[in-house]
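And then chain A:
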Amino acid sequence: MLFTIFAALTVAGAVAAISLRNLVHSVLSLILAFAGLAAVYLLLGAQFIGFAQILVYVGAVAILIVFTILLTRNDGTFGHSSQASWNLGALIVIAVFGTLAWAIHSSTALHHAPPPQPEATMQQIGTALMVRFALPLEVIGLLLTAALIGAATIALHEKQERP
Partner candidate 1 sequence: MLGEGIAKGLIETARNFLGSYVNKDRLTTVQYPEERLPQAEATRDFPFLVYDGEDWQAGLRCVGCQICEKECPPKCIFIEKSTDKKPDAVGKPQFYPAVFNIDISVCMSCQICVKVCPFDAIKMDTAFELSTYDRFGGLLWDKAKLAKPNQHYHEIHPTEAAEVDGRLADERAKADAKAKAAAEAKASAPPPATPPAAPPANSGVSSTS
Partner candidate 2 sequence: MTPLSSCLLLSSLLFSVGFAGVLMRRNAILILIGIELMLNAANLNFIAFWRYGSAPEALTGVMFVIFSIGVAAAEAAVGLALIISIYRHRKTTQIDRMNSMRG
């Protein structure tokens, strides 16, 4: 029952995020979608992922998008693309969703009873990260620093060039 509420919330947020005219409103509904998703994760028992989702997406990525919106003055001619491509896009999306739904419905792997709630304590995640996933941890650290410096230089570089 709780799951359906959060699922509905998430989908509503997502649909609103891509359909609202005002950019800032769409970002706020995107935040709603992320929060709904975090709640679903908590329901599924992955506490760490739920909180990480809020911390990363709601706390940082959404604010980044908002800053970008405010920095780039949209000059008013935004909105839906021409009517034709709108229908075409809708058609493709429905096709994609149809195939996925059919695949889920007919696959046989899902029919056995749900196993008991698995344990994902911080202790286990910590050790798993340090032991089995040590290499990916180092790589992700490297990647994040590279992305950070890259993003900063791209945005900052432009600043100095102004007269």
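The candidates came about this way: all candidates are chains of the complex that A comes from, given by their letters.
Here is the rule we go by: a contact is a pair of C-beta atoms (placed from the backbone, for glycine too) under 8 Å apart; a residue touches a chain by one contact, two chains touch by 3 or more; residues count from 1.
Remember, predicted model here, so these are calculated numbers, not experimental data.
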| item | value |
| --- | --- |
| Neighbour of chain A by the touch rule, complex-wide, chosen among 1 or 2 | 2 |
| Contact set on chain A toward candidate 2 in their complex | 3, 7, 10-11, 14-15, 17-18, 23, 26-27, 30, 33-34, 37, 40-41, 44-46, 48-49, 52-53, 56-57, 60-61, 64-65, 67-69, 71-72, 74-75, 77-81, 85-86, 88-90, 92-94, 96-97, 100-101, 104-105, 110-111, 114-115, 118-120, 124-125, 128-129, 132-133, 136, 140, 143-144, 146-148, 150-152, 154-155, 157-158 |
